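Please see the structure below; I have some questions.
All protein chains of the complex are present and in place, except for one that has been dropped.
Our next item is chain A:
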Amino acid sequence: MKRRLQGSPVLLIVGLLVLLCIPGFWWQPHQAASVRAHYQSALAPVFLVPGSSATQNRFNALVKELNHETPKPHSLIRVEVLTNGHLHYSGHLRHGDNRPFIVVGFENHHDGYANILKQAQWFTIAFKALQKTYQFNHFSAMGHSNGGLILTLFMEQDLAATKAKADRLMTIASPFNLEESDAEVDTPLFKQLVAKRDQLPKRLLVYSIAGSQTFAGDGIVPFDSVNRGKFIFQGRVKNFTQITVTGANANHADLPENKQIVGLIRQDLLT
């Protein structure tokens, strides 16, 4: 009698142990998928896409300024996508750098709706090649002028297939309605962006920055065109913030070197 009583607490505890292990065994087949879904690579590059008439060297000064006060400077990798889809690399990833800047420029960097669509396709080619080389699964991005349009098109059309996650997007003076100054007119690009806005990543944080030279726009892009970003992003992504910058260097071309914008990039994109 005593021996049976002595054994039974241990049996009870062992029984409890087995019982509590059951959820673990039952869940284990789903574990690999769950780990993969939650996995965040250490490397999370920051893509920079310039606007029309600009090459992959457009942001050299900006990166230099951003690296100015950081203890660990970010690497700069420049990629040029040629019209035949081939890639031309320069720069390298420094060992231990988890947030390099990757600038993607295009051989055909002209303006226009048709060109922008082609540039979005070329960006996808570059993105997939870089993803294969560097094995990252999340990233942030900044696009100046048409660069913001290219990134938005990429995120709507091709991002899901790459299985990467977009953390933050910053568009600087991006004309979502091209250079149309009439608020009643919707360009085909705008209609396309609005049509596919449900494909945007739900956890994306978006910052849209407008520059200004006059009360109508930044000298090239009207305010109404930049403001149209709200029809695309608001309510579709996690957070949408729109900022208007005025003062020195706030006209369209000078915006990437604007000190306020450099500060915003540091604060909102690089955190």
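We adopt the following convention: a residue touches a chain if its C-beta (ideal position, glycine included) is under 8 Å from a C-beta of that chain, and two chains touch if they have at least 3 such contacts; residues count from 1.
Everything below uses one rule, namely that contacts and distances are computed from a predicted model.
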item: Listed names "Xanthine dehydrogenase YagR molybdenum-binding subunit", "Energy-coupling factor transporter transmembrane protein EcfT", "PTS system, lactose/cellobiose family IIC component" or "Response regulatory domain-containing protein", with the criterion being the UniProt name of the chain not displayed; value: "PTS system, lactose/cellobiose family IIC component"
item: Residue in contact with the excluded chain [from A:Ala42, A:Ala161 or A:Ala248]; value: A:Ala42
item: Where the missing chain touches chain A, by residue; value: 6, 9-10, 13-14, 16-17, 20-21, 23-24, 26-29, 31-32, 34-36, 39, 41-42, 135
